[in-house]
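A single protein chain has been omitted from the complex, and every remaining protein chain is retained in its original position.
To keep things simple, chains are lettered A and B as they appear, and every chain counts its residues starting from 1.
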Amino acid sequence: MSSPAFEGFLARLYVDSAFRARFLADPEGEARRAGLSCGDQAALRAIDRKGLELAAHSYEMKRRQTANGKRNGRR
Amino acid sequence: MDRVGLGWRPEIAAEIFARLDGIDVVEVIADDYFEAPSREIRALRTLAAQVPVVLHGVSLGLASTARADVRRLARMARLVDRVRPEFWSEHLAFVRGGGVEIGHLAAPPRTESTVDGAAANLDRARAVVGSAPLVENIATLIDPPGSDLDEGEWVRAILSASGADLLLDLHNLHANAVNFGFDARDFIRRLPEDRIGAVHLAGGKWIGRLLDDHLHDVPDEVYDLLERTAAHASRPLTVILERDGNYPPMEELIAQLDRARSALRAGRRARELARV
Partner (left out) sequence: MNPFDFRGPEFLLYYAVLGVVVVAIVWYRRRARGSSGLSSEKLADPYEIACLRGGPKEAVRVATCALLDRGLLRAEETTIVAVRPDAAHLVGKPIERALMKECSKTREVTEVMSAPPVAAAASELEEKLIRRGLLAAPEGRIAALVGMVLMAAVALIKIVIAFGRGRYNVLYLVVFAGVFLVVLWWIAEWRQTLRGLRTLGDFRTLFGGSRAKAYTVGRHAPDLALLTAVFGLAAAWNHTRSGEFRKLFPSSANEKGKVTSYGTNCSTTWSSCGSSFGGSSCSSSGGSSCGGGGCGGGCGGCGGS
């Protein structure tokens, strides 16, 4: 299991809050619409929801911090 | 010989430099220099003349079924060529997928396919950069979905398939062990003893799960893991204390380095006694 498509799906889950909300409402449906395999769909159905929210929030904070750093003239 | 150092941070650069008598090595974040003007790269070379420097990358995303971007590898290669660090390192993470940038390190599914993907990317890195990086285990707040290997099995499989060595981040290990219920000491015991090249130490905070934020002091449990690592590892270790903000006075950071040295000595003594 795992493929560029699955990783792409995860990346979108971590970054896109609207997509994440739709996913949490219907995980298998979103996975199916994304063309993922049955195995991937099952894995996503069983996703660690608490961890997903914590991770997504963490990544958003990090992206904001990076953006602020760039606006302040830092790389 | 084991050595202990700090992450190089511009905010405390002068304090670090003023205390090089107590610092054996500094770790520079490579990504901060990919687009730096020549004078900043040259300044790093001057720094490298004062103290050993190692480079630490954060954006290659090598532990992925997707092929590592050769342009990003080439950027790392140019920096390594100009700075000539003692070694460079990266993470067992993916950072992008499907055209989406996550903006940070994410744990990929721990499967045979990501083992193969990581090994292939590490081969590519070796070819482009001229050397393979040490690979670091990352902390994750989410149990990576789609995994069918545990973290220890997955990391060992990547080391075996790629030939790369491990940068063992002990706070990441500790955080994952706390968050997902496994024994960090057992993880260390099962690592190949000759493949641990470097160690990271850091601190974190509780946010519902233990977060590795690099803003807090190294907890006692991590020093204990360092002692166990020193008792297990057969090669000299480069130990880096990572602190990214909320900086205490430099003497407190130096005290943490000294505590790391004590833990290393205790571990090495235990290793010697075990061999007798």
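Assorted remarks:
Assume a residue touches a chain if its C-beta (ideal position, glycine included) is under 8 Å from a C-beta of that chain, and two chains touch if they have at least 3 such contacts.
Being a predicted model, the structure only gives us computed values, none of them experimental.
When the whole complex is considered, the residue among B:Leu62, B:Ala175 or B:Ala260 that touches the unshown chain is B:Ala175.
Across the entire complex, the residue among B:Arg72, B:His91 or B:Arg110 in touch with the chain not shown is B:His91. Of the listed positions B:Ala36, B:Ala161 or B:Val178, the one in contact with the omitted chain in the full complex is B:Ala36.
Interface note for the absent chain: among B:Ala139, B:Leu159, B:Ala198 or B:Leu237, the touching residue is B:Ala139. If you put the missing chain back, the residues of subunit B touching it would be 7, 9-15, 17-20, 29, 31-33, 36-37, 39-40, 42-43, 45-47, 49-50, 56, 58-59, 91, 95, 103-105, 107, 136, 138-141, 169, 172, 175-176, 200, 202, 204-205, 207, 211-215, 242, 244-247, 249-251.
Definition applied: only the chains that are shown with their structure count from here on.
With each centre defined as the average position of its C-alpha atoms, the distance from subunit A to subunit B rounds to 24 Å. Interface of subunit A with subunit B (complex): residues 1-12, 14-16, 39-40, 43-44, 46-48, 50-52, 54-55, 58-59, 62-63, 66, 75.
On the side of subunit B, the complex with subunit A involves touching residues 31-32, 34-36, 64-66, 94, 96-104, 106, 108-109, 111, 113-114, 117, 140-143, 145-146, 148, 179, 207-209, 211.
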